[in-house]
Structures are given as C-alpha cells and as structure tokens.
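For this depiction, one protein chain was excluded, whereas all remaining protein chains were kept in their positions.
For clarity, chains are labelled A, B and C in written order, and residue numbers in each chain start from 1.
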Amino acid sequence: MNEVKNKFISHHIGSLLKEIFGSGTGIITFIGAAILIFFVILAIFAPQIAPYDPTVRVSRSLKPPSDEFIFGTDNLGRDVLSRVIYGARIALTIAFIAVLIAAAIGIPLGLISGYIGGILDRIITLIMDAIYSFPGLILAIAIAAVLGPGILNIAISIAVVYAPTYYRVIRNQVASIKDELYVEAARAIGARNIVILLRYILPNVLPSVVVVLSMNLADAIMTEAGLSFLGLGIAPPTPDWGFDLSNGQRFVLSKAWWGLLYPGLAIITVVLGFSMFSEGVNEYLNPTIKEKR
Amino acid sequence: MRSEKVIEIKNLRISYLTRRGPVSAVDNVSFSIMKEETLGLVGESGCGKTSIGNSILKILPKNSSIEGKILFEEKNLVELGEKEMQKIRGLKISMIFQDPMTSLNPIMKLRDHFVETIKTHKPEISEDKAEEMAEEAFKAVGIEPSRLKDYPFQLSGGMRQRAMIALALVLNPKFVIADEPTTSLDVIVQAQILELLKNLKEKYKMSIMLITHDLGVVAEMADRIGVMYAGNLVEEGLSEKIYYEPKHPYTEALLKSIPNTKPEDKKLIYIPGNLPDLINPPTGCRFSPRCPKAMKICFEEEPPIFEVDGSKVKCWLYKGAEIVENERVNQS
Amino acid sequence: MSLKNYILTRILLAVPMIIILLAFIFLILRIIPGDPVLAMLGGKAPKEVIEQKRHELGLDKPLPIQFFDYFFGLFKGDFGKSTLTGRPVLDELKERFPATVELTLFAFVIAVLIGIFGGTEAAKRKDKLPDVLARFFAIFMYAIPIFWFGLMLQLLFGVMLRWLPVAGRISPAIQFEPITGLYIIDSLLRGNWKAFVDVVKHLIMPGTALGLVISSIFLRMVRNNMVLVLSKDFVKAAIARGIENKSVLYRHALKNALVPIMTVMGMQLALLLAGAVLTETTFSWPGLGSYLVLKIRYRDFPAIQGAVVFFAIIVVVISIFVDIINAIVDPRVRY
Partner (left out) sequence: MKELIRVENLKKHFPLKRSLIEAITRIPPRLVKAVDGVSFTIKNGETLGLVGESGSGKTTTGRLILRLIEPTNGRILFEDKEITSLKNEALRKMRKDMQIIFQDPMAALNPYMKIGEAVRHPLKIHGIGSSKKEQLDTVYNMLEKVNLTPPRNFYNRYPKELSGGQRQRVVIARALITNPRFVVADEALAMLDVSVRSQLLQLLLDLKNEFNLTYLFITHDLATTKYICDRIIVMYLGKIVEIGSFDDIYRSPAHPYTKALISAVPEPDPKIQKSKKKLIPQGEVPNPINPPSGCRFHPRCPYSIKNLCSVEEPVMKEISDNHFVACHLFD
C-alpha cells in the first residue's frame, strides 16, 4: 500500500505536513479545502472574476506588472492574471475527468481481482504492474501524441497512467483484508459472500479509495501541466498554465518573469491544496489510525 | 553469604511524556542486586518492569525522564554521559531481549554481530581472535560454531535466543538484564533456555536481573523476587518467602490467580477490576481500588515501605512495623 | 535459493513484463482511435499517397502480422526508420542516449546524496529544527513542476546573473571530439580542460533542477524509513551492546532502511527519465526526451514508437538491476 502511495506526489506532501503540524490535521485539511474551494470558485466564475478576456489583446506585449495589469501581459498583450484565472478551468476539468476514468477502470478491476484471486488475478496484476512500472509521463506523451489535442483526449492519456495505481491499491487492500481475522470471523458466524464484501471488506477499503482519489487529482494536474508544456495539451488560445509556461519560456531572455512566475505558482498552490486535503481526509476516514493495537 | 552489591537503585522514577499527559511508569523504586545473585522482577504489562531494565542501560525512548540514582561501580549511571555509558553497555552490563527475531540485525551475519561488539569494546583484539571468541560463545550456548556465518533468519527461534545470549555474554559482563527472555518461545524451548541461563550464570559468576510476567519462570531462576504493580515495587523478598508467605495483597492475589502444576488445586481465583491508568494513578496505594483488604488510609495516603519478616512490603497492613524507606523523607 | 538462481528467476520474470509492455505500446499506437498516417500527413493528403504510406509502414497488413513483424524486428534490433530523417531509429536513439544518461546520472547522484544524508540527519534529529526544515523542503520541492523550476533557474542564473549558460550541452565555439558520448568523461579523457569547464557549466542547471526535485522523494523516504528502523528492537539492542552512535546510525539503521528504499529508488530512476523529458525540453538538452518531443512535433510515428520502446527496455533493465542489488544486500529476499 505504502509503496503504491509513494508514487503520488500529494501523498508525500500531505503526510509531511501532517508530520510537521502533528495533531493539527484539522488545520491542514482546512487550508487544503480552502485552497481547493478558492480554485473551484475561480474556475466556475472565471468570467465574472477575471478583469479581461484572456484570449484577446488588451495592451501592448510583455508589459510588466502594474496597477492596471497586476500580473503583467504576455507576448500577445493578453492579461496574465485573467489567463491564470481561466487556466484553473482547464486544469481542474481535465484532472477530474482523468481521475474519474482512472477510477472507473482501476477500482472494479482491483475489487474483482483481489476478491477472486487465482489465475485471473495473476494475469491482471502482471499487466497492471507492467504499465505501472513505466514512466507515467512518457506513456501519457505517447498516448496524447496519438490521440491529438482535446480535453477528453488529454484526460484519457492521464487516466491510462493512473488506472494501475487504483488497481494496485484496491487489489492489495482487498487481498489483505480478505485474510483478516474479522473476515474469517464473519464467515464463522455464517455471513454470505456479498455481506462479507459489503459490510466487512468495503468499509475497510473505502478510505483508501477516497484518499487515492483526492491524491490523484494533484498528480493529474501536474501531468496535465507537463503535457501542455510540451505542446500536447489544449490548442491555443485557450488559457492553460502549462502551455502559458512554454509560451513564456520563449521570452526568458527578455527577462519577462511575470509570464512564468504566476502560472507556476498557480500549479504549486493547487497541488499543495489537494495534498493537504487528501491527508486530512485520510486521517478522518481511518478510525484505526489514531490508536494502534 | 554474598553481600557485595553489584547494582543499587535508589528512588528511581521514570515518566513518559505522552499527548495525554505525563505517565508515571516507575514511581520511587529502590532495590539492589548482589554479586552472583538473580533477582526476578515480576509484574503485569505496564507495571514498569521493562522501563527499569532499560533505564539501567539508559536506552529509554526520548520522551522519557529519569530521576533517582542507579549506582554501579561507584558511579551514578543516571548522571553518566553517553560516551561513558557506551563503555559500560555490552562490556559490563548486557541485555537479553524478549524477541530474538527482532533484536538481531536482519541483514548482518551473526559473526559480524560478535566481531563488531568485541572490536568496539576491545579494539586491540584482532578480527581472528574475535571470531574465535564468538565460536567459544556459540559452543557455550550449544550452537554449532559453523552457524556463525548464517543470518539471523536462518536460525530457529530457540537457536536465535541462544545466539542472543551468547552475544550478551561474549565479553563476560558482571551484570545481565534479561527482559522476558523466554516469552516468545514455546514451553519446551523455554525450559531449555532457562536451564542454559542457570548453567551459564554458575559458569560465568554473573548477576542477573530477570524481568518477566511469569511467576513460574521467576521461581525457576531467581534467588530473590521483586513484585511490581502499576509502577511501584510492592513487595521484595527471598523467593520462598514470596511464594509461601506473601505479604502484599497483590502478591497474594497474583499467586492465587496463576495456574500451578498441582492437579488437585483447581480453584480459580482472580483479581477483580482493571489495571489503573498511570496518567491519573489512584491516590494513596495504587492497588487500593482492587484490594480486598483496603482500609480508609489506603485510599488517602501512599504507604511507605515496611520491613516485615525479612521482606519489604509497601502496604498499610503492616503499619507499625519498621519503616525501611519513607518516600517523603527521601524525596529531597 | 542461491544468488545465481535468484538472478535467473528475476530475468525470466522480466520476459513477460517486456512482452506485455511492448504489446501495450503497440496497441496504444495502432489501435487507439486516430490514424497515425492521417495524423502524419494531415487530413488533406490524396488517397493514393495515404495508401502508399500505409504500405510503406506495413500498416495494411492484418494486426497480428503487424505485431509479429514489429516484435521480431525489435528482437533483431530493428526499431524502424524515421519518416522524418529516413535514418534507422536505433541509430538516432544511440546518438541521443549518452546525453540523457549524463543528465540523469548527475541528477540521480545529487538526489541520492541529499536524500541519504539529509534524510538520515533529519531522522536522527526527529522533530528538531533540521528535521522540520528538511520536511518543508521536501513538501515544496515536490509540488514544484520541474519545468517551471528549470525556467526560474534559467531566469535567475542564466539571464539575470549570467553565471551559467541557459541552454544546450556544450558551447558551439568549443571544438571537441567525443569518445564515449558522456562529455564530462570525454573532456577529461582528452585532457581538454576548457571543454570540461564548459560541459560542467552546462550540466549544472538542468542536473540540479532535476536532482533537487527528485531528492525530495528520497529525502522523505530515507527519513521516514530511518525513523521506523531507529525504533526497531535491533537498533536498541545494538545501542545496548555499546556500539557507537555513528555505527548504529549508518551501519545498522541506514543499511536496513535502504532495503525497501532501493526498490523505489530504482523506480525513481525510471521516473527521472520521464522528468528528463521535461528538463531536456526546458534546457534544450539533446537527449532522448527532447528527441521524443521533437518527433512528436513532426508526427514521426516510427521514431516515437522506437523511443518509447527504448524507454521501456531501460525501465525493465533498471528494475532487474535494482532487484539483484537488493538480493545481495538483503539475503532474505532470495528465500
């Protein structure tokens, strides 16, 4: 389980924060949730919040931050602040869709594979392990290259990378819970398989599902940013943090730092937000965590 | 009569700082161990017996604090620095742990455990000589010396505990702390190990402090027994005295509640209630809430230690007897 | 099981893994909706040209045949021909490979050094200031997208301070004949001091950017495993035998803590390769990663497939290697 979690950026961050703040998990969850709500609001109400149209030239090119354009303007004279605000839309949408697809593939497979076991389990595990061991970004790049741009296509590319992670978490949990003494106890009192699955195994797996889900969102955002930085994301002029960064890179030599700084900070903040939130959820949903045997 | 004290513990207090507050794990405990003597320290889990063992070698966790005196070779170990403690550990005082599986480094050959220990304390000894010493130690505990090149996991449970004992004794320490040395073993292997310990004690003329929850194990090994309850040493005396004439109601109850091997003695007696919470220990005597003989004073005032018939008892039943130690006097 | 048997088993186990990975890559690049030829030529190409191209690439054959062609081709070292340059893909990959190795190894060494020493010291001083600082470093470092970090370094050290070159592997002005392809080694072998300084200057920024980001994972892993191991009985037992602190920390604890970490480190090395794609793009580093991105831009599908397969093989080789080291360090693995 832990080994699987290690692949999640957000897991590292979240539990580190937990370690630092000690019992103050509430604070971490709260800050995480606040950041997430903030970005969700930005995404939903972007037209109302953003001062300018993000795709339209509103000033001269590469204007440094000023009172009028507090984040400056990019090479096409577009307002960087507005683009950062609108960027939340693409980032969050793709992340959510990707995570849903990955979960929809990985979770049922993991449940079946873990509970039934046997040869089917071995085969699925072998395939999933092979995909899992492959560097995710390169896989996503290859798939995105074939599929071409588009929100759904990018989401699929990311989902393929993360589906094995869900599978592994769920499968390993189910397989180990199946051997727990309380499952044997349930059989000893005469519970049916379906009752065992629903009342004894599922409640014990659910927390990991929720935690993995929220951790995965952070990683999906990172991967999406990486893909669009490489030019494999949404077609311009749609505002997208990763694309804006690769666009801004061309003007590094002109010292136009504002085009680079703000989209990057946006990515970092969202990733931190998801990490904090998922760790808090982890703590909340896991009644065994506080008191050890 | 052996009268020379190997180690003397005076007014020892150990507490742990936890999230719920400080836990007073050991409260004002004093006792000594004589040369070539085996003292058994008995009690249920959480009574503080392991804390005492660890405090002597100063290997308590970081959230702990020690007060009092642990006198060994005219030095107070409580005040000794880490460098000086290192010179004592393993050389003069050794420890045998409960679980030999987890107490040996899993990815280190047994031979290297020995060589490392010997070379640390006696750098002048050559590696070959150290290996020879390890072989001797293995022979002494009844393991084939060729098994030194194995890893701990390749040995059976009983063999591992033998190896652990050999490692503890390789530098011929004069004092050995054995912390539940047979708890994780099966009955027959336990008997083998106890027998081995007894023989080795005779051979190497060392003192042993045997920590265990099992009164039977203590009776097999110990000359004297100390009974602990909730951080207090409630009774201390010669083994036979403790068994035939227990003075403290807890000792009495504990003796009755453990099964003996007499087939006719089938009456089951148990101590009602639960162990106290050491964050808020009961006022007065810590056993008072469960004690069948508790009097008014037991709930109000902590009993001093009385000397009764050669035993030391921390119980108000013996009010009027000579007070060995009154903690309010000694506290300063 | 003897070490030899273990290694044999491990290599045997890698065979199905490689087959699955190759099949997976094949399936993704051939079956997923979207036509590589159309994507290559654009929608407006005449039908005959498309058919011609299909035939050229063997795409008109039935799928299983295509798969076997591809599979046995790979077996013989035939990675196909680039549609962009017309050269064998394998040759192009071989040219690019040393650059990626140099960057990745440099970053890996930085990450391991920071991870092991930082993590050990943090664990030793658990909950004290150095530990808290180390943990904060790990949190923020890992939330930073590597390419953004690279851009910020470029901006600061390349553009504003002008200390280091912004991009590339070596200055064009420097005349220098490579031997192994690893420029640092080559420049030393040639005794070309000027080239060496130049190469190192080029390597510092991308290598450090990549290394620092990955170091946060190592740091955290080493720290947490060390904290766990330090609480184990055998550490207490070692202290109780009078073993010195340093010896307990590094000889007993660290070695044990590294056992589980090593597997993850191997995986991270593979992850580093992925990170290298972004880093190479950011710093115009002429390695496999920027090769892949370049080929994607020109829709050179044989080259894309070749590069991905190449990555897959590297990953499998690394994982075998790591498992074998693990079995040497920890004998329990073999049984």
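One rule holds for everything that comes next: a contact is a pair of C-beta atoms (placed from the backbone, for glycine too) under 8 Å apart; a residue touches a chain by one contact, two chains touch by 3 or more.
Because the structure is predicted, anything quoted here is derived from the model rather than measured.
One of B:19, B:83 or B:262 touches the chain omitted from the figure, and that residue is B:262.
For the options A:200, A:258 or A:277, the residue in contact with the chain missing from this view is A:200. What chain A contributes to its contact with the hidden chain is residues 180-182, 184-192, 195, 199-200, 203-204, 287-288, 290-291, 293.
Residues of chain B that touch the chain left out of view are 44-45, 156-159, 186-192, 194-195, 213-220, 239-240, 243-244, 253-255, 257-263, 266, 268-272, 274-275.
Heads up, the rule we're going with is that only the chains that are shown with their structure count from here on.
Which two chains touch most often is answered by the contact tally, and the pair is A-C. Centre to centre, using the average C-alpha position, chain A and chain C are separated by 22 Å. Put simply, the C-alpha centre of chain B and that of chain C have 53 angstrom between them.
The residues of chain B lying in touch with chain C in their complex are 57, 59, 62, 82, 86-91, 94-95, 97, 99, 102-108, 116-117, 120-121, 151, 153, 167-168.
Residues of chain C touching chain B in their complex: 126, 232-234, 236-245, 247, 251-252, 255-256, 259, 329-332, 335. Contacts from chain A toward chain C in the complex involve residues 3, 6-7, 9, 12-13, 16-17, 19-20, 126-127, 129-131, 133-139, 141-143, 145-148, 160, 222, 225-226, 229-232, 242, 245-246, 248-249, 252-253, 255, 257, 260-261, 263-264, 267-268, 271-272, 275.
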